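Every protein chain except one is present and positioned as in the full complex.
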Amino acid sequence: MSHNTFGHLFRVTTFGESHGPALGCVVDGCPPLIPLVETDIQAFLDKRRPGQSRFTTQRREPDAVKILSGVFVEERTGRQVTTGTPIALMIENVDQRSKDYSDIKDKYRPGHADFTYDLKYGIRDYRGGGRSSARETAARVAAGAVARRVIPEVSIRGALVQMGPHRIDRTNWDWAEVDNNPFFCPDAKAAAFFADYLDGIRKDGSSIGAVIEIVAEGVPPGWGAPVYGKLDAELAAALMSVNAVKGVEIGAGFAAAELFGKANADEIRFGNDGKPLFLSNNAGGILGGISTGQPVVARFAVKPTSSILQPRATIDRHGHETEIETKGRHDPCVGIRAVPVGEAMVACVLADAFLRHRGQIGEGRAWPFPI
Amino acid sequence: MSHNTFGHLFRVTTFGESHGPALGCVVDGCPPLIPLVETDIQAFLDKRRPGQSRFTTQRREPDAVKILSGVFVEERTGRQVTTGTPIALMIENVDQRSKDYSDIKDKYRPGHADFTYDLKYGIRDYRGGGRSSARETAARVAAGAVARRVIPEVSIRGALVQMGPHRIDRTNWDWAEVDNNPFFCPDAKAAAFFADYLDGIRKDGSSIGAVIEIVAEGVPPGWGAPVYGKLDAELAAALMSVNAVKGVEIGAGFAAAELFGKANADEIRFGNDGKPLFLSNNAGGILGGISTGQPVVARFAVKPTSSILQPRATIDRHGHETEIETKGRHDPCVGIRAVPVGEAMVACVLADAFLRHRGQIGEGRAWPFPI
Amino acid sequence: MSHNTFGHLFRVTTFGESHGPALGCVVDGCPPLIPLVETDIQAFLDKRRPGQSRFTTQRREPDAVKILSGVFVEERTGRQVTTGTPIALMIENVDQRSKDYSDIKDKYRPGHADFTYDLKYGIRDYRGGGRSSARETAARVAAGAVARRVIPEVSIRGALVQMGPHRIDRTNWDWAEVDNNPFFCPDAKAAAFFADYLDGIRKDGSSIGAVIEIVAEGVPPGWGAPVYGKLDAELAAALMSVNAVKGVEIGAGFAAAELFGKANADEIRFGNDGKPLFLSNNAGGILGGISTGQPVVARFAVKPTSSILQPRATIDRHGHETEIETKGRHDPCVGIRAVPVGEAMVACVLADAFLRHRGQIGEGRAWPFPI
Partner (left out) sequence: MSHNTFGHLFRVTTFGESHGPALGCVVDGCPPLIPLVETDIQAFLDKRRPGQSRFTTQRREPDAVKILSGVFVEERTGRQVTTGTPIALMIENVDQRSKDYSDIKDKYRPGHADFTYDLKYGIRDYRGGGRSSARETAARVAAGAVARRVIPEVSIRGALVQMGPHRIDRTNWDWAEVDNNPFFCPDAKAAAFFADYLDGIRKDGSSIGAVIEIVAEGVPPGWGAPVYGKLDAELAAALMSVNAVKGVEIGAGFAAAELFGKANADEIRFGNDGKPLFLSNNAGGILGGISTGQPVVARFAVKPTSSILQPRATIDRHGHETEIETKGRHDPCVGIRAVPVGEAMVACVLADAFLRHRGQIGEGRAWPFPI
């Protein structure tokens, strides 16, 4: 990962600001002959798209993706497939309303990157947060849609598991519920509670944080690498790189710090299918940086949206103390829309891990055991 | 980060297994003319060295580092300094006792990388965990000692802030205490408690997890980069790559998920020195992936040592179900020795961020403001 | 360099096929506050643009570049400048005439990448060469225009110094002539000869190779790095990555193999300005991979265009032997348009070397000597 690129063999480079003409990404290293049309990608962008409920920003962006390169129609099948060359994806910005931001061009919004961009670069595109806007994550979601196609045997799903101090009841977990409420919440009861809870916060001009969980099922044993290429390290980097994320954990995560060794170390048996079966998954599907074959489980904390209607003390770029309250259209809980983004990042990390594993090891290793 | 290398301009590549002839690292990209002798590095290795109290493994390794390249005596000053070429550091393994591990060569220790290494590679050096041994972190600590020299204005200190479910009382925080107890604990009272607590765990043949906090003071505003090069993303990757780490957070971290926007977004004023002063540091010194000038604060969760004397269900590489209890010499709380390792990783990340920042921006930017 | 990205701190990722909707690049890591508008880039694209004389392909492409991101208007000066975030540049394809290529979709044109793309990927966009088309170099030229802005003190100029077996007379070298003829040739007399020579080749439906020389003046001593980051190694990779290039040399190059040590090793004196002055430049401005302060001189060989009107034996993708003659619009000497491309690649390598040097060393080192 370096600046605006991440991945090694499956590489994603993103570009674009919130209020520039367009944003997008270049996906390099994708295997060839994978069926890919724009609607495959659009489906995931639509999940992330703002303005779909009263709980997300009212900015109206169609987020329509265009594939600029890297695909071709296979003559034999008539299908459009990847060619193995870079896939450029572009999303034009439509509903920009730059005037909304003119009053904050000199003031540093607390919790935002305004201050640090200005001190680092001496300039910032202040319109909608510029490069630091959550709009950048649309490009990640688009890349993630391609990544999923690279590892179709892996199912990657995300869910909101905590809003503010309120955690879901995990015994109610139902993946089908995730699409039934505007929070991507797998606990229907909690979702009903969150609707009221977030309405209150929204009306107060406030915001709230959240915790998101991503589960990847179908990852075979062996992906990842020791030491700095550990699968958990790459997931941590990928998820921590998402706007507003301040914490990442794998499997039991921080709770593992509270466990005794016996409780933490997942015991192993053989399942009915003759394959190794772990009796628990505190490891989150990763041991020594390498996947175990159990579901890969990552969780990340999203801070509350920093753009709120309530006044906050700050300074401006001319060196004066001042106050600011952020107008414009914002998400009361930006963690909600982080669900498809987190899924996309996990997809990209796993697609890259798959290709790198296949590069070093080839196909076919793993179970049954060498001896 | 890729496999066994991390960093971009300040690059560290490590090698070596627990029971091979030697382990070490190559530090590439270090600026020239930095005074560096072996004792500068040894001081940090000695902090990490096993066998210093009854609370760490009794393996006796001198961990004596040799500089193989990259330094030369400056004629004018008579000092040995870096030359800008790769610095190779080697630590020979001395107290290996390979026989301790012969009974586990076919069995997969729960919580360890035995299973995943075998399934990925078809072979593993089972002696002491081979490449996945915590001994590899000695090379990180050595590299970290060099990194500190690259950014001497930055002070990087770590502390154990939680053992099992027991958190320190942060109002007791005293950095001076960290060197007064075998836990690197800044709360003297908690340290006294931990001594008894861990004695009990050790005698039970059990182990316990911990949470470590690293604080870097003196980081100027501007280090880091947007999107995938975010300073928090690189810290997350670096810390999550340490053995047994399952969670990383920056600043308020997971607690930020529970906050309202107003409470989370750190307000800004000017301090008595005329410099920007944040009234809180929930951001952990990083906004938009770029340092704010406040202390950079990272925390990570270390799972309990998986090598315990208590029997656990597992399978072996021949496809049989079996049980295992790990003999040999192990840490009852491997989180303790993770403190100097965490410091080293943060030092490496910051040294790299400094060089990359200087590359893109040059010297001298940052405060006072552009206009 | 990896797949479709090159550079480390100044990083360029290109995308796009000859007959897709668009091609372009993302330039990442560019320093902020550099004035940049589209016409700055267009000027260089216009040099490379086809259809400007009877000696280049008659395809009519405006090659109009759009900046999609990474720039903003500086309030104080009213100028559009870079912001330090990724600069996405897009060039839409206009004059595609895909039908020209329909008869070659199954046949492998000798000398082209048709065969290897098909065997590697199992599919290729056969329209105009797809990704392997020389049109990709437009993106390089666009990136090079940005790179030049990063190192304004460096002047990078290219010239055609050989066409077929005919070398220019170097005593006639006049940089001003380069813009006076359609060959970028610094020898007016040779240019006149080339006009006739190439007319004959064009009328025969044939093509011819060429050698291009790039000279970068104003490179300070110290850029580059030992061993694998040698400036000559990076120039070699960058230039060899250009379509149809089969050889690269630095300074005396292959002629150095014929020299005795005394004749080859450039002697050093002090010039009238008190700075070191090399009495010759067989090293091409690079010793030990690091710039000397002399002009950096690189030369590369461009093979003759493989698309010719003359029939050639080949096979098709169904496994039959056949013949092919390439119709469509092609350059009789593709080396001519390689001049601005070579300049661009050298600019990108040097901009990257500058940033990396500044990262490791900081500003201000180099002459006067340390002691």
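Points to keep in mind about this one:
Order of writing sets the labels: A, B and C. Residues in every chain begin at 1.
In the analysis below, contacts are C-beta pairs under 8 Å (C-beta built on N, C-alpha and C of every residue); 3 or more make two chains touch, one makes a residue touch a chain.
All of these numbers come straight from a predicted model, not from anything done at the bench.
In the complete complex, the hidden chain is touched by one of C:E153, C:D196, C:E258 or C:D273, namely C:E258.
Residue C:Y121 is the one among C:F72, C:Y121, C:F194 or C:F354 that touches the chain not shown.
Screening B:T13, B:Q42, B:T137 or B:Q360 against the full complex identifies B:T13 as the residue touching the chain left out.
Considering C:P31, C:G84, C:G111 or C:P340, the position touching the chain not shown turns out to be C:G111 (whole complex). On the side of subunit B, touch with the chain left out of the figure occurs at residues 2-5, 11, 13-17, 20-24, 26, 28-29, 32-33, 66, 68-70, 72, 74-75, 81, 83-88, 90, 105, 120-125, 130-131. For subunit A, the residues in touch with the chain missing from this view are 8-9, 29-32, 75-76, 84-85, 226, 355-356, 358-363, 371.
Mapped onto subunit C, the interface with the missing chain covers residues 1-6, 8, 14, 108-113, 115-123, 131-132, 136, 162-165, 201, 206-211, 221-222, 224-230, 232-241, 245-262, 264-270, 276, 279, 282-284, 286-293, 301-308, 310, 312-315, 317-319, 321, 335, 357, 361, 365-371.
Here, only the chains that are shown with their structure count from here on.
Centrality by C-alpha centroid: the chain sitting nearest the overall protein C-alpha mean is A. Mean C-alpha positions place subunit A and subunit C at a centre distance of 38 Å.
Rounded to whole angstrom, the centroid-to-centroid distance between subunit A and subunit B, based on C-alpha atoms, equals 26 Å.
Multi-chain contact residues of subunit B, defined as those touching 2 or more other chains: 8, 226, 361, 371.
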